[in-house]
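Presented below is the structure to which this report refers.
All protein chains but one are shown in place.
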Amino acid sequence: MENWRKSPIVFMFTLLPPALWLTAFFVLPLSLLWLFSFGEKSGITGIDITWTLANYARALEPLYLGIFLKSLWIAGATALICLIIGLPVALAISFASTRTRPWLLLLIILPFWTNLLIRTYALIATLRGNGHVNSVLGWLWKIFGAQFTPLEILYTDGAVVTGLVYVHLPFMVLPVYAALDRIDRSLIEASLDLGAGHVRTFFTIIAPLAMPGIVSGVIITFIPAFGAYLTPDLLGGPDSQMIANVIDRQFKAANDWPFGAALSFILLYAAFFGLAMRGLIGRRAVMGRAP
Amino acid sequence: MNRSEGISGLRSALSRRRFMQGATAMGLTITAMPKFARAAAEEKLLNFYNWDTYIGETTLGDFTKATGIEVKIDLFAENDELFAKLREGNPGYDVIVPTNNWIPRLAEAGMLEPLDHSLIPNIRHITPRFMTDSSFDPGRKYSLPYMWGTIGIGYRKSKFPEPPASLKWLYDSDKYSGRISLMSECDFLLGMALKYLGHSINSADAAQIAQAEALIIKQKPHIKSFAEDNGQDLLASGEVDLVMEWSGDIAQLMAEDPDIGYVLPAEGGALWEDTLAIPKGAPHPQNAHAFINFIHDPEVNVGITNTVQYATPNQSAAAMMDKAYTQNSAIFPPEALLIKSETITYFGEKAIALRQEACTRIFAA
Partner (left out) sequence: MKRFAKLTRRAPSGLLDYHRRWPLRLVMVATLIFLYAPVVALMAFSFNDSKRNIVWHGFTLKYYEKLFANTELMQAFANSLTIAFFSTLISVLLGTLAAIALWRFKFPGQRLYEGVMAMPIVIPEICMGIAMMAFMARTGWPQDLIWPLNLGAIMIAHVAFSFPFAAIVIRARLESFNRQLADAARDLGASEFHVFRDILFPHLSPALLAGGLLAFTLSLDDFVITFFTSGPNSVTFPVKIYSMVRFSVTPEVNAASTILIAMTIGLTAIGLRLHYRSQFQETAK
């Protein structure tokens, strides 16, 4: 990496446009929102920036903390399930032949490139009372001559987690695959030669070496799931509201922008915390690895 | 400082200021010019912000044919969505369709243009009570009625020996557990609960609201979903058998599926009126007035009403509708129940905040 002073013109040319864009169209709007979070409603549409902490205090009330916790647990469940499914899939892909590997990767990523709304809508048709899952199960049950009552899958927390897993699985598979790809195969061979079983090799050799990728995947899955809005909105039941839905309501029905801004920023800080953790763990893992 | 320096200094200061003034004036003129040109002769365009499928199939095309003005329609799904969009300044809409309880709020926030009734001669076709009896918009300064209706109970006839004409089945009974859907719109969710408990739908009393909140939380295990304007869809697909919904949504469904029924609960339902209004800063106010006038042309109104299946406030149009419509009890409920029903109103910012927090608690419980 050269010092910027060596070619200042090139440096400015490459640094400034993106920096200016980010500042004008990202940092500034967010700063405005940040200012709102210290404001109070005045009248119907006015906001006075009084530097009050009342909005943040209100955001930490039990009602809203409870909703944060609920979102945490749904996001956590999503990340966990993605890990349980994603890890074997990533393993399978990384040890596949070099010819099939890109195709498998493509197959996993492709759903990610379809519209989120469409995917969620497809899930609604699949999970509802007379949706596909129930149709298939009902048909199976009929073959065995048993009485079938449709499963109530949709409009529950379970449906939300399913939807979130459905949407975020590629986010887990990719980083884990990237990490597995970098592992020196001879280490695994050595372990197997020395008599360790496959499972033991997995837990003592593969997993620790792939840990940065696993952590990356978990965090990249967790953060968007935490701030999810559409999925709980469309698939959730009467008590499946997550923090993003509450934020949305503050900006619309409740017309309380300062409070909505405060909630948004708490969500943002939580996301940053997650990222910082990822950076920390990643660095520690790199440093801890044998040279 | 000697005189000449002073004068030259002054001169340069003046010229600097004049330059700034000139530049500003030029800048302002450039940005204002399109608007100025438009005010002189409005371009043939109208931006209409409306609910989904809430206009006749050919209405917009007919308007263009009659006046040469092209109509572009944008959609919103909830009143608060409309409000949030317009709050920070009108993005360019000419005609909007807010529900009546939002008119006082919009007016107070200075977001509406007063209507010029002289540009809307078709007002004479509107049923008089809508022009004189509107507490939310005295003298109809800011709005005119578009469609009115009720909020009541939609149900699947084959599952009920007799119509479930009581809010009890929605709010206070486990008889139809898991087959119920309520509206997620807070105003009505709490409002109907309050009605069931014998209070006013528009109550701002904290104790009464808390009571309604407790009732709904108790009923939650039996509720399948808090539907956001798609309750009729849940009913149609068989997910639920009992929904709280807008009258016209269910009426549209009834036209397709004879197994669907609609009834106003014995305790009374909610009455509402959707209105036509012109937001402040509308770029084409003349066209907007022309459009509103067009909608209340009796024949045009018949076309709209036939599609949306809500109750029209236009008496001339109603007189031209067929019996299937005028005798449809979903669209025109019996007088006795109408009297018990209450019109939803604007309850003020404090009460809104109170009720919204109650709803957040309900959804979180």
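In order of appearance the chains are A and B, and numbering begins at 1 in each one.
The rule we apply is simple: a residue touches a chain if its C-beta (ideal position, glycine included) is under 8 Å from a C-beta of that chain, and two chains touch if they have at least 3 such contacts.
Keep in mind it's a predicted model, so treat the numbers as computed, not measured.
Note that of B:T53, B:S135, B:S158 or B:Q327, the residue touching the chain absent from this view is B:T53.
Interface with the hidden chain, as seen from subunit B, comprises residues 31, 34-35, 47, 49, 52-53, 72-75, 77, 84, 87-93, 228-230, 232-233, 236-238, 256, 283. Mapped onto subunit A, the interface with the missing chain covers residues 1-4, 7, 10-11, 13-15, 17-19, 21-22, 25-30, 32-33, 36, 85, 88-89, 91-93, 95-97, 102, 104, 106-108, 110-111, 113-119, 121-123, 125-126, 130, 132, 166, 169, 185, 188-189, 192, 223-224, 226-227, 229-230, 234, 244, 247-248, 251, 257, 260-261, 264-265, 267-268, 271-272, 274-275.
Just so we're on the same page, only the chains that are shown with their structure count from here on.
A straight line joining the Cα centres of subunit A and subunit B is 36 Å long. Partner subunit A is touched in their complex by these residues of subunit B: 78, 80-81, 83-84, 87-88, 105, 108-109, 111, 178, 185-186, 220, 223-226, 228, 237-239, 349, 352-353, 356-357, 359-361, 363-365. Looking at the complex, you find that subunit A touches subunit B at residues 41, 43-45, 63, 66-67, 70, 128-130, 152, 154-155, 233, 237-239, 241, 245-246, 249, 251-256.
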